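Following: one structure in C-alpha cells, then a few remarks.
What you see is the complex with one protein chain gone and the rest in place.
Then we have subunit A:
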Amino acid sequence: MSANTPQSSGAMSPAQAEASSSTPTDRLVLEYLRSRGHANAVKALSDVLGTDPSTSAKSSETTVSSEELLKGIAVYAQKASRPGENSLKDSSNAAQELNSLSPSNIQNLLASLGSIGAEEILSTDPTDKQEGFRELESWVEGSLDMYRPEFRPILFPIFCHFYLELVQRGFKDAALKFFSSFSNTLAPAHNAVLHHLSTLLLPAHVQNDELAQRFRNEKYVIKMSRSGFGLLVGWLTEGVGGEAVGSGEGFSGETGKRGRSAVMRVVNNHLRFDVTAASTTTLSSSEWEESTGLLSSLIPGSSLSSSSIPRPQTFNSSKGELKLGPAPISEELRAETDRVLREHAMLDRDPGAQYDTYSRLTAPQGLVSPAVADLPPLPPSFKTVDVQREVERVRDHRKRIRLEPSSLNSVDLNSAAGTAARARGLPSICAYTLHDVGEGSPCSTFSPDISLMAAGFAESHIRLWSLKGEKLKALKNDLSPNSIRDSTSLSKLQEKDGTTSRKLIGHSGPVYSVAFDPLSGSAAPPKYLLSASADATVRLWSLNTYTNVVAYRGHQNPVWDAQWSPMGVYFATGSRDRTARLWSTDRVSCLRIYAGHLSDVDCVRFHPNSLYLATGSSDWTARLWDVQRGTCIRVFIGHQGTLSSLAMSPDGKYLASAGEDLAINLWDLGSGRRIKKMTGHTASIYSLAFSAESSLLVSGGADWTVRCWDVKSSGGQNKAKENGSSEVSPFRGEENENFETTDLVATFPTKRTPILNVHFTPRNLCLAAGVYLGSDPK
C-alpha cells in the first residue's frame, strides 16, 4: 500500500531512486508501532511489505544512513514525549510532524500511519470526507491553468471512493448529502457512472455491485506529469503547493487536516499515478481519456496486484505484429478467374474490360499478408460461385466511383470548383425508409449484391424485400433432390407466385441483428441469412425456401450481434453474457468463446482477411481477438461510453468504433493506437461504413443524419469560427458547431428517420436504411 505511489512511477521518475531507501523507514515504523501497541497497524504494514518480497529482500541489505536514522528517530522521540494524546490524533498529526523528512519517506510513512488512523476517525465522523473533498476541489480549481486539466481527473475517483465508503459504513444521509453537494461539477463528464453510484444506498449494495467492487479492488490509474505529481504530493503532505493558498483556513483547523488525510488514504489505497516525463501542455485530452480509469481489469494479463502500471499501449505492443494484409487466394481460383475475365473481355468488346486481371487488385503497402495456413479452414476446392464472386470483385474495382474526400480540404465549397470537388469526394447516398413499422425495427441490412434488404423487428419476425422488384419465390415444399438436373428443372420447382416481400417467423424475441452471407459477393443473391435475437438464439435462414434451417443455441442471454466471416462458413456473435463466440454453420455448438469483456459484447466485426475479430462492449472498450487462438491481442481504450457500432476498413488497417459518448474513434489496428476522435453526432450512432478505398467513413444515427468523415485528414477541433475564416462544411445544422471536428465533410439530414444501417456497395454507392418515425408521439 504505502509503497505504491512512488514505485508505480518508478519507471521514469526520480522516485525510483528514493523507493529503495524507503524500506528501512518501514522497518523503523514497524518497530515503533509494535512498541506503541498498534497491533492492527503492524499487521497492515507488514502485509503490505510482505507482498513485495523483492523490495524487502533488498531492504535488508541496504544500510541506513546515520542522518536518516536520526531524522526518523527524532520524529518518534517527539511523539513519544506526548503520551497523553490518543493514537488517532497521533497518526493524523503525523503529516505535519514528518515534514522534516525527505519526501518519499514522508509519503510512505504517512500513508501507512494515515490510512489506519483515518479509517478509525472516519468511522466516527463522516464530515471529514465532505471537508476533504471540498479542500481538494478548491485546490484543483485554484491551481495554475497549465495544471488544472491534469488535476481535474483526480476529483472523480476520490469522489467515488468517498461516496462508496460513506455508503459502506452506513452513513446513508451523509452519503446523499455528499453526493448532492459535489456531484454537479463532475456530472457532465461522468454522468453514467455517477448515476449508477447514486443508486447504491446500502452497504449490501456496495458489496454486491460490480462497479463498486471494481472501484474498491482495482487501482484507478491517473496520468500525471512529474511536476504536477510533485505539487499533489506537496499539497497532500503540507497543505500547500499549487495555488490554493486561499483555502488555507481549513488546513489550519483540525477538520481540514483530517479531511486531507482522508483524501490521502484514497490516493494511497486506490489510485495509481502514471507519471510521465512529458510536460503538461503536450498531452492532449484524448491521452487523458486513454490512460485514466480502472484500467487493470480492462487490459488482459495485468493482474490486480502487479506493480506495473496497466497501459493499453504496453499490452498492445507486447502482442506482436498482426498480419493485416488481404487473405491469400488459391492459385487455381486465381487462374480460373483470370480466364473468365479474359473471356468476358473478348465477348463484351468493352474497351475497359481487357485490362481486367486479378493482379490489378494490389495489396496495400506495408502490410503482412497471412499464409493460407493462417486462415481458418475452408473448403479446399472452389465452386462456380467463388469464381463469379472474384470476377465481380475485379470488375467492381474497375467500375468503382473513386472517392477522394481529401480534395474537399483546399477548395471553397461554394464555388464552382467546390461542386466538382464535392462530386469527387462525396458519395451518392440512396436512403431506404421503412414506413408503418409497429414497435420498431432494431436492425436492417443490405445483401452484398443489393438485391435484397432485410430488417428485424421488435415483434420477433424478420422481413425480406427484393429491392429490384422481383418476386421472391420459394422452392416447393415437396421437392425431391432426384428431379433436379439443371437450373431450368430447379426453376420449375419454384412456387408459381410470390411476392416482393417475405416474412420470416421463428424467433421469440426482438431481432437485434440480421446478416446476409457474403459467399456470392456482388455477383449473385445470397443464399443464407443470419439473425440474432433476444431469445438467446441465432438462426440461419435459407433464402431458397425462406425457412429456418438451424437455430444455434449456446448463449445464455440475448444475442446483440451476429456477423459473417468475410469468406462465409464462419460467423461470430456477441451477447449480453459478456462473451463473443465463433460458430461454423455446419455445427450447432460454438467453436470458440472469446471471454474477457467486463460487460455485454454489443457488436462484432471480422477483419477483411478473417484472421481477427473486433468486438465492442459496454465496458467502454473494443478488443481485437485472434479468431483461431481465441486470445485477445489488442485492446482499444478511449471511449467514454458503451460502444454501439464498429467498422473495419476494407484495406485492413483501421477500425472505426462509435460509442454512446457520441464520438467515433479511428484506431490503427497494427499499433493499437487511436488515430483520431471524430465528433459531431448529436445522438447515438447506430452504424458505420467505410468506402471501398477506405478513404471515407459514413455514419448514421439517432439524430436523423448521415454524416461523412474524411478518414485521411488529421481532424481536430474546428477552429474556423474563431479565426473568422470560411466554414469547411456547407451543411451546418443548428446544433452547436464547436464540437464538430474538421474531418466531418458533409452532413445529410433526413426527415425524422433514425438511420439504422449504412452500407457501401463495392462500387462505392452508399445505401442507408432507417425507420420513419412519423409525428412526435408526445
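FYI, a residue touches a chain if its C-beta (ideal position, glycine included) is under 8 Å from a C-beta of that chain, and two chains touch if they have at least 3 such contacts; residues count from 1.
What we mean here is this: contacts and distances are computed from a predicted model.
Look at the chain that isn't drawn here: its UniProt entry, checked against "DNA replication complex GINS protein PSF1", "TBP-associated factor 6", "AP-5 complex subunit beta-1" or "signal peptidase I", names it "TBP-associated factor 6". From the options A:Phe273, A:Phe315, A:Tyr512 or A:Phe606, the residue with contact to the chain not on display is A:Tyr512.
Screening A:Ser138, A:Ser308, A:Thr433 or A:Gln640 for touch with the missing chain picks out A:Thr433.
Per the touch definition above, the residue from A:Pro326, A:Gly425, A:Gly521 or A:Pro762 contacting the chain not shown is A:Gly425. Within subunit A, the residues in touch with the undisplayed chain are 172, 176, 179-180, 183-184, 187, 191-192, 194-196, 198-202, 204-205, 419, 422-423, 425-443, 453, 455, 457-458, 463, 465, 467, 501, 509-510, 512, 534, 557-558, 560, 576, 600, 602, 618, 642, 644, 660, 683-684, 686, 702, 706, 708, 726-727, 730-734, 746, 748-751, 754, 756, 766, 768, 771, 777.
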